[in-house]
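With one protein chain removed, the remaining protein chains of the complex are shown where they sit.
Right, subunit A next:
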Amino acid sequence: MTISLNHPIIKKSQSLIALFLLCLFISLLSDKFMTSTNLWNVLRQISVNVCISVGMTLVVLMAGIDLSVGSVLGLTAAICAGLLKSGLSFESMDLFVGFSVLGAILAAILIGMALGLFNGWVITKFAIPPFVATLAMLTIARGLTMLYTEGIPISNLGPEFEFIGSGWILGIPVPVWISLFMVLIVVFLTKKTTFGRYIYAIGGNEKAAFLSGISINKIKLAVYGIAGMMAAVGGVLVTSRLNSAQPNAGMSYELDSIAAVVIGGTSLSGGVGTVAGTVIGAIIIGVLNNGLVLLDVSPFWQQVVKGIVILLAVIIDKMNQKNK
């Protein structure tokens, strides 16, 4: 039996093969890579990007894009920390509402969802390209974060909250559990529900999807809402990990997230791709970041190398599409 590069199994798992080769390469150069602490570090470090990226995958599958995720992460992180630390007070009514850890997290996730729904509303109601609508949200949410925090980090949020980012359950870091849970939810949505099939249908051919009676606007609203929620989950993770909400948290995270989606084989023109691919994409970026630092590669070169990897991923993807 000959194995050609066009063999369907190889094509389907090419990002997995790329990940394997990358790991092999790094472990040949450094014996510190394949240790359990280092691998747990990598998984914990990528958990934020995984949460954002599974949401982003749904958006990209619909041929959309969400540039606001990093800023939404920053704003929800700040609000979560602010509520936890000082609650809500309405001086005019002499009313004070304190927040438990769970309450603050839920509030952050709801606000993330609301911001995402707002993106979806602008995109569907006014037929504005997602690129533009979410670019606007990127600056709005960052500005609101600065207003809310006055540019100063909100720190010392208590040991209970810190557990989410730094704790372990059954030998696995809590952030890894959380990101795994988010992945499973979105995998279920895409594989097992009509909602998921509609997302692929819209990305494949929006007109055909519309003509076959899918209420496109509702699906789009929901998808941008989910992307906002996932960004908020990422925000909670980052804040808890640092035990502090930084006003510039999440800055340029949208780029890492789009990179993970693209490296994972999801087509930016929509309709093609999987959540599992995105997770592998996020792991590749994480391993690359980790390996380059382990080998003490100069920070200047690191940026060049990361860019080249993204480019290679897209080129391979394009060549495969041609072969079909």
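Please note the rule applied: contacts are C-beta pairs under 8 Å (C-beta built on N, C-alpha and C of every residue); 3 or more make two chains touch, one makes a residue touch a chain; residues count from 1.
Basically, contacts and distances are computed from a predicted model.
Asks: Which name from "D-ribose ABC transporter substrate-binding protein", "V-type ATP synthase beta chain", "Methane monooxygenase/ammonia monooxygenase subunit B" or "D-amino-acid oxidase" does UniProt give the chain that's left off?
Replies: The chain we cannot see is, by its UniProt record, "D-ribose ABC transporter substrate-binding protein".
Asks: Of the listed residues A:G196, A:P247, A:G264 or A:G281, which contacts the missing chain in the full complex?
Replies: Considering all chains, including the one not shown, the answer is A:P247.
Asks: Which listed residue, A:L22, A:L255, A:L268 or A:L294, touches the chain dropped from view?
Replies: For the chain that is not drawn, the touching residue is A:L294.
Asks: With the full complex in mind, choose from A:L102, A:V132 or A:I152 the residue touching the hidden chain.
Replies: A:I152
Asks: May I ask you to list the residues on subunit A that touch the chain which is not drawn?
Replies: 30, 32-33, 35, 37-38, 41, 45, 146, 150-153, 155, 166, 238, 241-244, 246-249, 251, 289-290, 293-296, 299-300
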